[in-house]
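Here the complex is missing one protein chain, while the rest keep their positions.
Which chain is which? They are A, B and C, in the order written, and residues in each are numbered from 1.
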Amino acid sequence: MLTRDIFANISPMDHRYSKRKKDFDAMSKYLSENASIKYQLEVELALVKVLAERGLCPEKAPQEVREAIEEITTEEVYEEEAKTKHNIRALVNCIQRRVSKETRPYIHFTATSYDIVDTANSLRYKKAAEELILPKLKELLQTWAEIALQEKDQVQIGRTHGQHAVPVTFGFTIAEYVSRFGERIKEIELKSQNLRGKFAGAVGAYNASSIFFDDPEEFEKDVLAELDLKAGEHSTQIVAPEPITDFVHALISTFSVLAAFADDMRHLQRSEIAEIGEYFSKDQVGSSTMPHKRNPINYENVKSLWKAFMPQMNTLYMDQLSEHQRDLTNSASSRFIPELIAGLLSAAARLNRVSTKMVVDKANIRKNFEQNKKMIVAEPLYILLAAKGHPDAHEAVRKLTLKAQETDLSLKELVAQSEELKGFWEDFSDKQKELILQPEKYTGIAAEKTEKIVKRWQNEFK
Amino acid sequence: MLTRDIFANISPMDHRYSKRKKDFDAMSKYLSENASIKYQLEVELALVKVLAERGLCPEKAPQEVREAIEEITTEEVYEEEAKTKHNIRALVNCIQRRVSKETRPYIHFTATSYDIVDTANSLRYKKAAEELILPKLKELLQTWAEIALQEKDQVQIGRTHGQHAVPVTFGFTIAEYVSRFGERIKEIELKSQNLRGKFAGAVGAYNASSIFFDDPEEFEKDVLAELDLKAGEHSTQIVAPEPITDFVHALISTFSVLAAFADDMRHLQRSEIAEIGEYFSKDQVGSSTMPHKRNPINYENVKSLWKAFMPQMNTLYMDQLSEHQRDLTNSASSRFIPELIAGLLSAAARLNRVSTKMVVDKANIRKNFEQNKKMIVAEPLYILLAAKGHPDAHEAVRKLTLKAQETDLSLKELVAQSEELKGFWEDFSDKQKELILQPEKYTGIAAEKTEKIVKRWQNEFK
Amino acid sequence: MLTRDIFANISPMDHRYSKRKKDFDAMSKYLSENASIKYQLEVELALVKVLAERGLCPEKAPQEVREAIEEITTEEVYEEEAKTKHNIRALVNCIQRRVSKETRPYIHFTATSYDIVDTANSLRYKKAAEELILPKLKELLQTWAEIALQEKDQVQIGRTHGQHAVPVTFGFTIAEYVSRFGERIKEIELKSQNLRGKFAGAVGAYNASSIFFDDPEEFEKDVLAELDLKAGEHSTQIVAPEPITDFVHALISTFSVLAAFADDMRHLQRSEIAEIGEYFSKDQVGSSTMPHKRNPINYENVKSLWKAFMPQMNTLYMDQLSEHQRDLTNSASSRFIPELIAGLLSAAARLNRVSTKMVVDKANIRKNFEQNKKMIVAEPLYILLAAKGHPDAHEAVRKLTLKAQETDLSLKELVAQSEELKGFWEDFSDKQKELILQPEKYTGIAAEKTEKIVKRWQNEFK
Partner (left out) sequence: MLTRDIFANISPMDHRYSKRKKDFDAMSKYLSENASIKYQLEVELALVKVLAERGLCPEKAPQEVREAIEEITTEEVYEEEAKTKHNIRALVNCIQRRVSKETRPYIHFTATSYDIVDTANSLRYKKAAEELILPKLKELLQTWAEIALQEKDQVQIGRTHGQHAVPVTFGFTIAEYVSRFGERIKEIELKSQNLRGKFAGAVGAYNASSIFFDDPEEFEKDVLAELDLKAGEHSTQIVAPEPITDFVHALISTFSVLAAFADDMRHLQRSEIAEIGEYFSKDQVGSSTMPHKRNPINYENVKSLWKAFMPQMNTLYMDQLSEHQRDLTNSASSRFIPELIAGLLSAAARLNRVSTKMVVDKANIRKNFEQNKKMIVAEPLYILLAAKGHPDAHEAVRKLTLKAQETDLSLKELVAQSEELKGFWEDFSDKQKELILQPEKYTGIAAEKTEKIVKRWQNEFK
């Protein structure tokens, strides 16, 4: 085994964001070069299985290949590649040297390299989605769902443009992310299931396989069925790029939702707002020089990783262009997709840790709410005036707010003083008056909606 | 009407790529500021309709609003905005000044600006998809489908890495794009139908509407149903950004398919390849200085537009981040989505024109095919040798190809000379020998597959 | 003149962000298609001038061409292009039909289209930089410089990670942008001066011009000198793409500085922070439904425009790849550079308007400063303790801050209570003690530095 000091590595995914061995091993299982080779070997095995079923190769071949691929190491394949200068030919050689003379010709039979490479990648990303990505993301969704439910009645000032607007509840604030994240998880699910394989040969026309099979598309279907994959409608040397493009879009747009959440929480943690906090361990240092600091470093990290990986979508779009039956200019570039997945998983794991320990500072939430309490009711007041027939309610209330700022009187008090408006006031129902007098009741259906959203997603993914 | 010399415009979409008045008008109907305002007025009307149905506002209100919005011009709204500094308040003022005193309070009733803006945009993009984008794209798909069908048997050398590989047919080459483009059209269809509206108020909690309705979500549903839209599961001040993000991804990944096609055709038009040509009108000038030139300017233009618009996806991802119940930093940026749509439509229209007049140079296709005819059979030869039990067929044939290059003998002749190989040859069936002797037969199922793909998509969109 | 309702336009630069006619005309002068054609005609004139100087063409030719180009309209060129399908041949035809038979052959003599197109674009971007972009940016710089100077002593809490750190002054906060923006302006200056022209013919080897001149590079130099431009070291059909790539990088990285400023000001305008405000006109509406709102819409707009245009850099990088002596795939894409410039200018103009009317709320700045005043001194305290020989000062103070949070005592008081620390305290000089007791003095050299930076840039660009 070729080993190396992990801190000699260049990508931060391979040293900094892999400090937890367990997490790294879980990712490496799908995202490393070992994984890449392992899945390629699986595809070569699937081929031989179908050949044996169809009586084209010796019955013993699948067992021989199964045993061979258990022995083959990535290192051996790379050593062979150093000679052949061709990675898949190297892989094939490594299998062939382990099997009987009779089986040997059927290794890679009628296949082109990318029948193996693209099929293997679709398979490992599909598996990674099923077994790693989706479970991790759903875990975070559950954490958020619990916070939303718990805080569904906690009145919080709603903020638009960074300005106090009208009230929501903190649970409703979180429910936004439960809903958006839930939808993204479904999109990842859908697009990962849509990843395709191929067994259509060097230019996609089944040239080689049609020498041996009357039904080369059926043959392709059988091989892919062994791997629980489907073929694309048309291949060239490679699988059509759109399914992986959609899959990566699903991942990146999910990453944006994580970054949006992180940004919101960062700002709620500002010194002047301070509605939430990150639990700080006793020995933790906030700043190398300002011992009093409590920085939202985890949320900052998530946004930062998003900035690092989001632009990769450009690469995917460029990789949709491959000349004629293919050029190889998508080969190196597509080798960086695993790093994006690792980045997303790292961000999600971090958000889960920090969300689980989120501290909600109810006193500060209340204090901030009180700050503009008087003004908040401008909206219901104007709408109620309009509903009661005031012909220019918005303008009337806008002026009232300017006066309120100057005089320190509440809108309610100003209404009472106004010859023009006080008649309208008397027309209001008790419940309507209550909204003006107790702005904290003006939360619409924030609580019910929160509950509904949480229930939906808890059911969806239970 | 505020008019201006079109060549004073800054965006090339507004002068250069709008030279055909008919095309420009078709786009402007959905993509201009006039369209933007028109759809916003439609949303304000839908609101009043539902209020009237529910008996909240005068019965006559919808008719009054309907008449009002027919009169309102964009210019008037902009003049009003110059005073209010708020675009939707300006719009509302323009309606209110046209309706009766009784109706006036119900204009924009309980709504926040983005109930109107986001709903109107979802509506116009959905309509643009249904009535403009999808029909135009399907037209191009049909053009390609016809070429594919017509050329399904035309043998062409397959090219991988720009190198001659094994044969396909030209129809099969085109069928690739029929299939990929067809799938993208379906994705645009799906994602345009998924665009969402909202009527949930300033922070998405239905604060205002819940004063008047016990079922504010039903009320939202009713208003949106008037416009044939659905609500998102959760809104803040704005509709959740993912549906439009997915829609734009569908557009951009479609644009990539057009660019990929354009690139392939450009290269087929190279002087040394010259398999296709663009029909040149009698007066057309190829170069200002080289009168003999026939340049693939239309394909180049399509790729160039793709380069201009593809990176816009980064904007959409950044716009997924909007602080708390929203900031406005997605407002100006999202105003550029129409330009992307116009770019895509311009590219598709151009490709349709040039594809319709595509000249296929069969003589050159044949000449290119002949160039490496001898070598092409290396693949079936190696596979057949392997199938007949040769233990190291790939290597044997690789060496044969080196020899063929040195000696000018065909692989077939070299096989005949080889003590080792000629025994295998005799073992080949007649049909197998034929493939080696007549490489133009080695096209796999290119023709059948082409037919199948074309039929599928002609049925899908007929 | 072909006119059109401006609201029928598709790009928001051509309706929404061009509402001020004066601003639009200033931009259109360099950034429209009219400008594009005008500069191309200038290049054709420069060519004829040099031919006449060298005695190759009739003496009267320059005057004839000068008169011709004054008459030619963009519309005429476009009509001609509809026939020739070639834009520069159309342009040449329009000139030729206006000049004498003797002059006619010397129009466009030895030139290729891109001798004209690329030279004209370099020229107009250079001129746009000199006459429009740089003056506008320097105006904004001066506005900021004045704010910085005025606020140089206004103590403000410094914020890192959104957390209160140690003090700065508000002037110092602004000086950051004076400095960063100043450097960017210099970079734009440098890179605009580095834009290059060419007169090297169809493939850059001076094939045509070397028929007539022994010194074709001298000839190129002369033509470009007429336009105050230099040639690139090597051209193909086009000017090497790096100078324009650098220029656009300079513009975009400048745009980022504007967006960074806007972001900072947006956050300072948050309800809970409220250290600055945007002056609101009496009739201005903050929200269509919440009459009390004062939104940072101008800062939001600037960030939003940045998000729209920043990704265009990807287009420039892709355009660095042009096959062999050039393909045309950079043609349409480079037509969008003017829109980016218009976006940048729009953002700068808006920032200048809003910065000029910036309201600094000193009461709130003070209030926010007071909030963590006690904790701020953790840094100087720890450093002073260290300097006085405390072996583990950071840790000691970190624990003190935890205690301060629990007990409501100041760090100073806790030091006084501490057996371990009070000895150190007595060792402090009076000035040092003062820093701990009056944290508002702990601003380092913020004021001096601000002054120095402001002076430097006021001198640099006076």
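General observations
As a convention for this text, a residue touches a chain if its C-beta (ideal position, glycine included) is under 8 Å from a C-beta of that chain, and two chains touch if they have at least 3 such contacts.
Because the structure is a prediction, the values reported are computed rather than measured.
In the complete complex, the residue from C:V168, C:I276 or C:A332 that touches the missing chain is C:V168. Of B:L56, B:L134 or B:I273, it is B:I273 that touches the chain left out of the display. Although one chain is not drawn, the whole complex shows that of C:L2, C:A225, C:I383 or C:L402 it is C:I383 that touches it. By the touch definition given at the top, subunit A reaches the unshown chain through residues 1-19, 24, 27-28, 31-34, 37, 74-75, 78, 82-86, 88-89, 92, 108, 111-113, 201-202, 208, 266, 281, 283-290, 295, 297, 300-301, 303-305, 307-308, 310-315, 318-319, 327-333, 335-336, 338-339, 342. In the full complex, subunit B makes contact with the omitted chain through residues 157, 159-166, 266-267, 269-273, 285, 287-297, 300, 314, 318, 368, 371-372, 375-376, 378-379, 382-383, 394, 397-398, 400-401, 404. Residues touching the missing chain, restricted to subunit C, are 89, 101-102, 104-106, 109-110, 158-162, 165-169, 172-173, 175-176, 178-180, 183-184, 187, 201-212, 216-217, 232-234, 236-237, 240, 242, 245-246, 249, 252-253, 256-257, 259-260, 263-264, 267-268, 310-311, 313-314, 317-318, 320-328, 379-380, 383-384, 386-387, 389-391, 393-394, 432, 435, 442-446, 449, 453, 456 (touch as defined at the top).
To be clear about the criterion, only the chains that are shown with their structure count from here on.
Residue numbering at the subunit B/subunit C interface overlaps substantially, since over half of the positions present are found in both copies. With respect to subunit B, maximal separation of chain centres occurs for C (centres as means of Cα atoms).
The geometric centre of subunit A is 25 Å away from that of subunit B, both derived from CA atoms. Centre-to-centre separation between subunit B and subunit C, using Cα means, comes to 33 Å.
Each of the following residues of subunit A touches two or more other chains: 159-162, 165-166, 267, 314, 318, 379, 383, 394.
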